[in-house]
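The complex appears here minus one protein chain, its other protein chains still in place.
The first chain written gets the first letter, and so on, giving A, B and C; residue counts start at 1 in each chain.
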Amino acid sequence: MPPTDRIVASITLRIRYAETDAMGIVHHSNYLRFFEEGRSEYARQRGQPYSSFEAAGYFLVVTEATLRFIKPARYEQQITVTTWVEKSRSRGIDFAYEITDTDSGEILVTGQTKHISIDKSGQVSHIPAMWQGW
Amino acid sequence: MPPTDRIVASITLRIRYAETDAMGIVHHSNYLRFFEEGRSEYARQRGQPYSSFEAAGYFLVVTEATLRFIKPARYEQQITVTTWVEKSRSRGIDFAYEITDTDSGEILVTGQTKHISIDKSGQVSHIPAMWQGW
Amino acid sequence: MPPTDRIVASITLRIRYAETDAMGIVHHSNYLRFFEEGRSEYARQRGQPYSSFEAAGYFLVVTEATLRFIKPARYEQQITVTTWVEKSRSRGIDFAYEITDTDSGEILVTGQTKHISIDKSGQVSHIPAMWQGW
Partner (left out) sequence: MPPTDRIVASITLRIRYAETDAMGIVHHSNYLRFFEEGRSEYARQRGQPYSSFEAAGYFLVVTEATLRFIKPARYEQQITVTTWVEKSRSRGIDFAYEITDTDSGEILVTGQTKHISIDKSGQVSHIPAMWQGW
């Protein structure tokens, strides 16, 4: 469940036909893309969009991901991706996510991703100042 | 590391341009698709392709996934997806994966996925006989 | 350019990181997905979402697609997909699209797709009454 003691960002997406598979439900790989949209929205709401992170010469790469699939989503369904920072480190950030059905609030998928900051040479680096302490 | 006491299936894939992202590397969501290809190959090598599983009226849905991203892959690189069964249950199967650079053998990504068997009505069901005891 | 003598539907999307490729721009295959979202929005605005089309036992399959790529789009850019019906036939529909940069109005991509209606047995069929004369 999203924490109440820190910033939590939500974004609503509508499932696209191309995101479904032959089971008639959203292909599970798309949830990593929805998590990424959750991070993008979180950064925008903090006022430092991820594009500014890359513009500053850094990349935030994914080192770990965990997903629990509780209930499938289908074409045209609206889902809400809620994102928060679980842990902020000097060289990385851990995000957590909860995806719910926008109408009913039912939980569909939960997960975490861990990231490290690298510079253009590919070296692990400190998170740029503007992103520290998230 | 792949176990030596059971069947292990390997398949080699070449990274497609469409699988890269603006970081110049494979977008991390694609590894869930490569794991899926690993499972498909495993089932084919066991002689019971996943299409026969669905033809029998069942779906094997993903309930959990874990991924560790160790080293990025790039366009045209050849990767080998090695897949094995970690645990076989009456109503589900747990798979594990190791993705390596085909040339050097270096480990790129490792992971696990957990699955349950459902029937056409969406009810959790026993794994069909031909897939049991994997 | 969108016509002025008929219904035209617009939807705004924000480019996702996963939609970019190693060139740093949106991979061209995604525009077929954006066109599809344009059709979905068009059908919703007409009051007959595509999900109701399938619920009625029909599929609207793509038989032809043409795309002209004029200017690339990048991560976080907002694009507007404008969609209209070019030709309505008894057994099919032709759609046309214009994708612009939401802020500047600059044209990024234009295209057409042709579709036929098939029933569950895979036979070409008349467009269901509620979709006729679009």
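Throughout what follows, a contact is a pair of C-beta atoms (placed from the backbone, for glycine too) under 8 Å apart; a residue touches a chain by one contact, two chains touch by 3 or more.
Bear in mind that the values here come from a model prediction, so they are computed numbers and not experimental data.
A.B. asks: Please output the residues of chain B touching the missing chain, sorted low to high.
C.D. replies: Interface residues of chain B facing the absent chain: 16-18, 32-33, 36-37, 40, 49-51, 75-76.
A.B. asks: With the missing chain put back, which residues of chain C would touch it? List them for me.
C.D. replies: Its contact residues with the unshown chain are 22-23, 28-30, 32-33, 36, 54, 59, 61-69, 72.
A.B. asks: Could you list which residues of chain A touch the chain missing from the display?
C.D. replies: Considering the whole complex, chain A reaches the absent chain at 17-18, 20-22, 24-25, 27, 29, 74-75.
Note that in this section only the chains that are shown with their structure count from here on.
A.B. asks: Roughly how far is chain A from chain C, centre to centre by C-alpha average, rounded to an integer in Å?
C.D. replies: One centre to the other, that is 27 Å.
A.B. asks: Roughly how far is chain A from chain B, centre to centre by C-alpha average, rounded to an integer in Å?
C.D. replies: 23
A.B. asks: Give the residues of chain B touching no fewer than two other chains, as numbers and ranges.
C.D. replies: 22, 29
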